[in-house]
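For this view, one protein chain was removed and the others were kept in their places.
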Amino acid sequence: MDLMANTLLAAGASPAMVHATEEAEQFIQLANALLINVGTLSPTWVESMKVAAHFAQKAGKPWILDPVGAGATAHRLEAIMQLMKLRPTLVRGNASEIMAVAGAAGATSKGVDSTAESTEALEYGMQLARTYGCIVAISGAEDLVTDGERLVRVANGVKMLQSITATGCAVTALAAAFVACAPEDPLLATAHAFAVFGLASEVAARSAKGPGSLRVGLLDQLYGLEEQQVLSGVRLRD
Amino acid sequence: MDLMANTLLAAGASPAMVHATEEAEQFIQLANALLINVGTLSPTWVESMKVAAHFAQKAGKPWILDPVGAGATAHRLEAIMQLMKLRPTLVRGNASEIMAVAGAAGATSKGVDSTAESTEALEYGMQLARTYGCIVAISGAEDLVTDGERLVRVANGVKMLQSITATGCAVTALAAAFVACAPEDPLLATAHAFAVFGLASEVAARSAKGPGSLRVGLLDQLYGLEEQQVLSGVRLRD
Partner (left out) sequence: MDLMANTLLAAGASPAMVHATEEAEQFIQLANALLINVGTLSPTWVESMKVAAHFAQKAGKPWILDPVGAGATAHRLEAIMQLMKLRPTLVRGNASEIMAVAGAAGATSKGVDSTAESTEALEYGMQLARTYGCIVAISGAEDLVTDGERLVRVANGVKMLQSITATGCAVTALAAAFVACAPEDPLLATAHAFAVFGLASEVAARSAKGPGSLRVGLLDQLYGLEEQQVLSGVRLRD
């Protein structure tokens, strides 16, 4: 949650972290988007997540699902599939997670880190997007964002991000903020969130000595990136 | 909790983070002050918080309340008001939070970030301090610390702190440590905690490139500030 909240604040958004079922409805009224991350799952949290997703849907606000470690346990996959029924606007995961959610038999997930390449998951992701009428974003060397028909590829980012915890969660949080600002085109909003996050990591990597200083520089750049840098640095392929 | 604990360690204090009701009484014996932060509220935590505050009161030890997001939901405000009955030594919030706790009709809070200026909340804060016989501290461009009669204004700090998560929580933690060291004058102890935290951020901001490096420098400075720097840099107005 630390990196997610700092990512959002650095990018100019206003996050609030809420766990209690009792608070879901009122916080949804205040928010422009809801992000549900199943990272550290617990029975009471699953209940809160479902209540929150329900209220977001009811209020017509975008809600985003990060199915962390989807393939790792049956319990986790079941909780995720219950959330999918509440129709997220966007699902963001790595290749293994998206393949697990899409019910891809044969896909394996070693904990929260991906063991499959994102391109392999594209077919599963497009099918998932069509089935649930949502955007699916697959993180990888090249990020893939699809609504089941259209596909945007994002080629920003550096490999060392994988050596920092919660960078996947953080890019999902940034996507939630972008979707909140442009709910009329969640596909393009998500693709731009990936591009900006990746670009910030590229600029930060120039002076980083390892994952510790990369994390610091990433937040500095998310705060400081100029419009011109973004326009010239983003690498999207529609 | 990460930034709060690192703030306290950098400043030379010795924090312990405790959630379980069963541990409250014994930990209070070991501690010189108790800090309750309602940030990520949950029903079991509220129970622990009340038990902990009760034991702190019974042991005659200062206890400090951070009413994060006080105005955001009715559930949250109710939990906070139950804690207020247990007579905190100090309540620290932003203008919206303090106004919500003071029952100021018309005050609004957008999640955990303040939408009102701290000076607007001063009247509400002074009334709250008198009603509960506690110190009230209001964070803002200028921080205000009052016991309901006396008012100390603190003009240290930099705006970019707002782009780092948990800096409000961290300054409350530092205030708890200062109050623990000078329980005979919690008003001045709190004001100095604000001033030192703000001063550390000012020194750090000179070489920071954004919120990532500001957070790093803040901890470095809390650890390294010399007495002479503090004496000459603190901007208090009594």
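Each chain gets a letter, A and B, in the order it is written, and its residues are counted from 1.
Keep in mind that, in the parts below, a contact is a pair of C-beta atoms (placed from the backbone, for glycine too) under 8 Å apart; a residue touches a chain by one contact, two chains touch by 3 or more.
All values derive from a computational prediction rather than experimental measurement.
Q: Among B:Ala5, B:Met81 or B:Ala182, which one touches the chain that has been omitted from the display?
A: The single option touching the absent chain is B:Ala5.
Q: Tell me, which residues in chain B touch the chain that this view leaves out?
A: 2, 5-6, 9-10, 14-20, 22-23, 26-27, 30-31, 44, 215-224
Q: Touching residues of chain A against the unshown chain: what are they?
A: 2-3, 39-43, 69, 72-76, 110-113, 160, 162-166, 208-213, 215-216
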